[in-house]
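A single protein chain has been omitted from the complex, and every remaining protein chain is retained in its original position.
In this document, chain identifiers A and B correspond to the written order of the chains, with residue numbering beginning at 1 in each.
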Amino acid sequence: MNPALIVGVVAGSIMSGTSLLYATLGEVVGERAGIVNLGLEGIMLIGAASGFAATALTGSPYLGIVAAALAGAAANMIFAYLVVGRHANQLATGLSLMFFGIGMSALIGRPFVGVLITGLPRLPVPGFAPGEVGARLLSYDILVYLAAPVSLFTWWLIFRTRWGLGLRTVGESPAAAFAAGLNPQKLQYQALTFAGALGGIAGAHISVALTLTWAEGMTAGRGFIAIALVIFAKWNPLWAIAGALLFGGVEGLQLQLQAAGADVSPFVMNMTPYLLTLLVLIVWGWSRQSVAPAALGRNFVGVE
Amino acid sequence: MRLDGATLWACASARAKGFAFVTAAALGVFATLLVAAGKDPLEAYIDTLTYVFGNAYGFSELLVRMIPLMLTAVAAALPARIGLINVGAEGQLYMGAWLATAGALALPDLPAFVLLPLLTLLGFVGGGLWALVAGVLRALRLVNETISTLLLNYIAPLIVSYFIFGPWRSPETASYPQSPAFVEAARLPTFFHSRVHFGLVYALASLVLYWLVMTRTRIGLDMRAIGGNPEAAQRLGIPIIRYILTVMFIAGGVAGLAGMAEVTAIQGRLVSELSPGYGFIGFLVSWLAGSSAAGIVTMSFLFALISSVGDILQITQGVPYAVVNILMAVILFIVLGRHSVGSVAR
Partner (left out) sequence: MTAEGETPLLEAKGIVKRFGALVANEISDFSVRGGEVLALLGENGAGKSTLAKILYGYYTPDAGEIFVNGRQVEIASPRDARALGIGMVFQNFTLIPALSVFDNVALFQKNLPAVVPRAEILERMRRYAGRFRLAVDPWMQAGQLAVGDQQKVEILKQLLAGARMLILDEPTKVLAPQESEGLFETLAELRAEGLGIVLITHKLREVLACADRIAVMRHGRVVGVVDRREAKEEDLLALMFGDKPMQLPPPLLDPAGRHDRGIRALELVDVSSSGGAGQTPLRNISMKLQSGEIVGIAGVSGNGQREFGDLILGLQRPDAGIKLLWGEDASRWSVAAVRDKGVASVPDDPLALACVPGLTVRENLVLGSGERYSAGLGVDWRRLDADMNRSFARLGFPRPNLEARAATLSGGNLQRIVLARELAQQPRLIVALYPTRGLDARSTMMVRALLRDMRDRGAAVLLISEDLDELFEVSDRLLVLFHGAIAAEFTPEDFRADLVGPLMVGATEQSDAA
């Protein structure tokens, strides 16, 4: 095996996987609170468009990322108000949010199609000159470096804090949470704000760090891969890191294999995240494991 | 539900009034956004109305857009009656298109009156089997159908792409992968020099059958019993598993017909971008309509109208078509926000 190929695959999966990871982390927090957001794709698109537009307007990719986070959180608040405040059907609201995101991002991004920006710079790694194998493997933009720490923080938040304990309780049973003196609605709003911000950042990573362009629908279904990834990672932020590398790696691996002339259909490879998730669900269903947050299960993952 | 004429009318007109308000509000919000983007929404709205209602071709294009929406809406409505959530019409559509294409490419020499019914059957079976996967998983208590149909949604287009880029790749259009064009006999006929095709008959037939079965047959009654109280239904001997499997298959089949119509009537071949989200929009149509047949027609009309607004915006004002999704979403948001407990009806 060509070492350049391996490096390429690993670097590719890290770059692809970062965006997936942020989106997944946000969705994990939301689903832990019992809310599934099928509109994640829409949030990511809004983040991608806003981030790109802000970067183009201000010249600063960092401001772009911040703008994307704010835009994502704001858009998710529409979803939160409907689902938490008005008790609207989560699936219908999520799909509506997806369409909203497709449209809104197209509107925001239209003036910036074809515009060039300076994207998030890859940070230099001490000890390696740019261009060396080591540099290619280790030099990434700041969002990549922050991805693992953010995962760890999310894990700590969910499992080690009082807020996280309340969050998990709401996701298991809002009634029990209420009986325990918690405020389920407040927790859900907070969770969805966090999720929206991360979703926006996830989208912005693609436009501001990866492709340095804006095109309609550029997230290409990553939002749904993230939803599958949440399940695959068993709603655990740490497992999400491995899953993001794996699912992100599919894309990277497929490109490298093509370049190397290998005869694996990219489409079959792209199916693997969904097939793997389906397989995992079947296994859990077979062993009668209940791994999903119970309140989520009622309308999304449970089978009675 | 038997209501006398007066109550029915009062009910319908109350809902219509409610809906008029929602649509007006949404149009207002969307107009504000367009103005902020420097466009002229009023002009766009008027242009759309003149195009659609003042112009036979415009109206026919509206019908063309309604066809797949009505079919995918039935695909969501039917399982909804027994309490199942089918968000997989998108994937079922693709698989119906795929199996129909297989037939069209394999049997180009058959005469149309044999080939077309065969392709219709294949389209139905393709979508039906795809939905049946989710149905089986649900019947075996393994996987919730919401998530399985959702995942299958993304696998189906990849299968289609695999074939388009591979075994079914047309040699003529090397740069843009698609299947070879279907023979004339495999093309679903259209009406009166418009693009309105025979799929309209499929859609209307599906709706009528759906309505008949649900309101006039014992099967429909048993289904409504399962949807209303699965515990009681089981205790009364209704075979729930049999219904889950059958209903999912038929629902997927109807969505598959939408796919078959797309490839045999509109595209004339299999392409990778078959559906701009018909499956999801159909789900939303069915949800808004409260799974009622008349409501599905109305909502499909409304959403087809919205997509015409999108076309007009793109052609006359240079706004990307995708932006019209905002209008659709705002309508949905308002409806979702008004009813604080669950969905619109039933």
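As a working rule, contacts are C-beta pairs under 8 Å (C-beta built on N, C-alpha and C of every residue); 3 or more make two chains touch, one makes a residue touch a chain.
The shown structure was predicted, so the numbers you read here are calculated from the model rather than taken from an experiment.
Of the listed positions A:176, A:215, A:238 or A:257, the one in contact with the omitted chain in the full complex is A:176.
Note that of B:24, B:46, B:232 or B:294, the residue touching the chain absent from this view is B:232. Across B:25, B:221, B:245 or B:334, the single residue that touches the chain missing here is B:221. Although one chain is not shown, part of subunit B still touches it, namely residues 1-2, 213, 216-219, 221-222, 224-225, 228-229, 231-239, 346. Within subunit A, the residues in touch with the undisplayed chain are 160-163, 165-166, 168-169, 172-173, 176, 179-181, 290, 293-294.
Operating definition for what follows: only the chains that are shown with their structure count from here on.
Subunit A and subunit B have Cα centroids separated by 28 Å. Here subunit A touches subunit B in the complex through residues 38, 78, 81-82, 86-89, 91-93, 95-100, 102-107, 110, 216-217, 221, 224-225, 227-228, 231, 265, 267-268, 270-271, 274-275, 277-278, 281-282, 285-286, 297, 299-304, going by the rule given at the top.
If you check the complex, the residues on subunit B that touch subunit A are 33, 37, 85, 87, 137-138, 140-144, 146-148, 150-155, 158-159, 161-162, 165-166, 277, 280-281, 283-284, 287, 319-320, 322-330, 332-333, 336-337, 339-343.
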